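Input: one structure, supplied below.
Below is a slice of the complex: some chains, not all, each in place.
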């Protein structure tokens, strides 16, 4: 149809889109200012590697009136949560803790409860999040033996075994492994790390950061004899941030008792014993983040009882593979050095020389309502990241792929239009049911 | 990473995705059954030409506790709504009515209030919705002169003028035009129809069905001297269905008074006078659909005061054009016969001989969580429709395009993978801001 | 503690409460203006006899994204609804219809589908809502024999039987009874009306308005051989307004077929046949009010499958009785003339000579955030009404009682403070579990 002059004007280059009227009141003015600068219509495409998209059902489940967290019906909600969390990490013997915190809080909880000041721990560093965990350990007074691995690779079972074998006095109390390094899109092989520890016949605890893997990438606490696995609510669990979750083994709980008696790291908020005592009957030592607990119940039902954990993990692999096919079709490469490191929750994509990944991200956000992840620290500017975890499907991933194509072309990166989409489409078509 | 045997099995062909556990309780069982048959993870891509996607803000605005619709603060909500609806259809002199009904109810309201039993009306038929409106008029005892136009075209100003010129006795009381025929993706030129009526010097009222155009395609009630425009809440207004909206001219209100005295069509629920009397002070003759009124306030603020009506219309044109570029790249054609009929809210895409549009739709829905519109009546099976109206952006349209590409290829239609996406991407990239 | 001078000033007579700052932006200004004039903190106490309080669960259930109402999973939602509605009115043989309308629309649907122009119907009038139904029938061209009963009483089986016995030609096609007259707080005995019709050996259809009784007061469609029962969503069903519900007998459906052939009343929107045809497979002839259908599913689950219908009805009686004890303790009387007319969903309370019920209502709303129902028509000013239906409990009723006590005292009605509360408390304490 023929557009009226006013509408044609509005369409001219579509830049007039943002030329909205000036408002003099607070919130409206803010909305209009944002609308002027950013694309704000339609659904936001959230493709950072967390926080992830929250299913509508989970949002609804959290829209609850307040209640007394000491009321007699409360354990009906909470006691099953602890059980479900154990199913999520595949443990029968571990104990789950839920803190009103982020994943960082769960890290701090595990470190401060199970170790003593000056204890030696062994940790691999190969990205921003493994770095931050090491930093946290150091700042709490632990003596961290850092194994530097090339960014784009992960924890090396060989290096770990070698270091442990050197430690004949068994001074190393714990091995820290990030299962999925969100910064580089690298998944470490935790089962192999366990084998390395066993091969070294070393009694060290095995601590795993599963923030961006739990509920998305296979994890088997009991099979792999993991002593502490931590995660946050805002990744594979498809919730807002606000819950720090730790599941710890009986061996770790023994260590906790020992640590308590001997030059302990101080903590109250994150204290396991306070929690344990209250959790036993379904309560908490202080007010929990209530709506998130309702959301957690809904999310765990979806993952464990409706879609099924194996199916969820398979879906993550399938969706990730489609994204990787797109990257290949673009002629670009991943930060992950080898297929064995490829992460099923996030792909870190290197931009060609002469371009800045931050420009892709900025363009995608402002112009196409698409949130991509940035390169951090060592890899700042060198890459952009597509998160593909949580409540996702094929078309959402294709939205991210087509958006990235447009944003890359807009800043001059020479990828063929539609090439990534075509590759992903063909993968999805021929690999799904 | 290497998948475990269980997860690999789940991934095998991804068909195991649906092989979820059997549940023996009601709602959970239903969810799992649906999950088994349909893709249910991630966001649903809703691309029928209504109901349309509801912005989160609008959903929130409707999440309100109950209240007495006769309380003294109620007019603070309602009185501005009538004014905003007039801005939406660009009238200063018309009067807006809001019924708890669908758009069909608004049709019935306009017909039964303004016409008398046996009155002659002139209507063009060129699709399922123009057909249904004619059917409604006939069933109410009106004498409808039907002008058949080829499906894929719209109302013909020439034919209308000719018919009116024949009617020297001015027995034709109203001309009925569907501005946007949702079934074929055709937009009629209402301004030209007005000119045709004027050229024929005929006093007939001009009634327009704007169900799938208002708030998306340009409409100018006063400029075009339209006597009744009707719409529903679930299209350009980005709300759930449940509000039937009619804005009528003073001339139509005069006709209503005359009709009342003379062999009237019966109605109480849809009576304009009952509404008028109560609306004057901000109330309704019976309980209104309260949450939708709060939603309407939010939606109208977005359209009129934040994005701006001209911008909204321009955006619809821009997004539609991207979809049309994709269709061209696929080597397919639209049901609309000519560019001048192209609808900016829905594209009806003809499938090649030997294929059934319904198969594309079924595949898209079950496999890719994408809802496309079906061919109806004369064009059943011959096409599928992509709705592109309401709260949309580029990546949502690209989701529909890539999903349609996959679904078409899955049933054997030979379109080049990524071709539609590439064409739309390049259009969006180079025509936006 | 000692208040600061500023806070003391704010407290002075608490009138400064409303003296909030002037805002110059739209919505905020409106909120502040309302806050200045009305009490707005805390929960609103909604005690009109509909719309009623919506349970949080039901609000959540309606907070759903949009979807295509023609998609293949849709009947999973809708087909069980028709069955549940039949359970709600205790029929095995009737057929349920759900319209996007108010209860008035359901009235119109029943009248226009089953009767022909000029048909005789018999109706009792004893309040505003029985009056409005008669008015609707007349405006549709029916010949209504009106039996005037004293306001404060209900339908008289004796009078009905007498009138029917006079009608030896069986010209009366239907008897219309309002089960619960919301304006006067009177419940008619529908079972007795059935007996009267049977005693008169008259074949007339029996139509019942159950707007403010269904889901709250016992109703037995099959036992009482009712031919049409209508209700709306915003009363006992604890939903927002927007659904008009009619359940009709096979006899009424036969009448509908006959009426269609013979001088029919016109309707399309409310046509039973269009609905029937589409409903059969779980769809609707036009877009339904989707979120309300999700809400209806939740509400019916609560009523039928969790609390249980008998329990719900018993609870309404119990809560109503507490309110009536309070009225007695105040020394006031109900509009209902006799215990047998007492409604379990609303009490209409006569104010003493010299006072205006509207002043009680206005005071309660503005000062105590309590919505009471007004006297209408004949009883305007003579009473105020406490609605006690839907999602209620003892303390909500006590909120209404204490609020009414304060409002009455504020305008000078001499009730003893706490007297109504004491009487209701003692009733609840000693009659509950």
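Note that the chains are named A, B and C in the order they appear, and that numbering of residues resets to 1 at the start of each chain.
The rule is short, and it goes like this: a contact is a pair of C-beta atoms (placed from the backbone, for glycine too) under 8 Å apart; a residue touches a chain by one contact, two chains touch by 3 or more.
Just so you know, these numbers come straight off a predicted model, no measurement behind them.
K.L.:
Note that 3 identical chains are shown, then give how many the whole complex contains.
P.N.:
Result for the total copy count in the complex: 4.
Note that only the chains that are shown with their structure count from here on.
K.L.:
When the Cα trace of chain A is superposed on that of chain B, what is the rotation angle, expressed as a multiple of 5 degrees?
P.N.:
Rotation angle between the two copies comes out at 180 degrees.
K.L.:
Compare the two sides of the chain B and chain C interface and say whether they are made mostly of the same residue numbers, over half shared, or of different ones.
P.N.:
The interface of chain B with chain C is built from mostly shared positions.
K.L.:
In angstrom, rounded to a whole number, how far apart do the mean CA points of chain A and chain C lie?
P.N.:
51
K.L.:
Centre to centre, by mean C-alpha position, how many angstrom separate chain A and chain B?
P.N.:
The answer is 40 Å.
K.L.:
How many angstrom lie between the centres of chain B and chain C, each centre taken as the mean Cα position?
P.N.:
Between these chains, centre-to-centre, one finds 33 Å.
K.L.:
Do you know which chain A residues sit against two or more other chains?
P.N.:
Residues 23, 28, 63 of chain A touch two or more partner chains.
K.L.:
Please output the residues of chain C touching chain A within their complex, sorted ascending.
P.N.:
23-28, 56, 59-61, 63-65
K.L.:
Could you pull out which chain A residues touch chain B in their complex?
P.N.:
So the residues of chain A touching chain B come out as 1-4, 6-11, 13-21, 23, 28, 31-32, 35, 39-43, 45, 53, 63, 187, 189, 217-218, 220, 301, 305-308, 310-311, 313-315, 317-318, 340-344, 367-370, 391-396, 398-400, 402-403, 405-406, 409-410, 416-423, 425-426, 428-429, 431-433.
K.L.:
Of all residues in chain B, which touch chain C in the complex?
P.N.:
On the chain B side, the touching residues are 30, 34, 38, 44, 46, 48, 50-54, 59, 62-73, 76, 100-105, 108, 112, 135-136, 139-141, 232, 234, 240-242, 265-270, 285-292, 362, 365-366, 371, 373-374.
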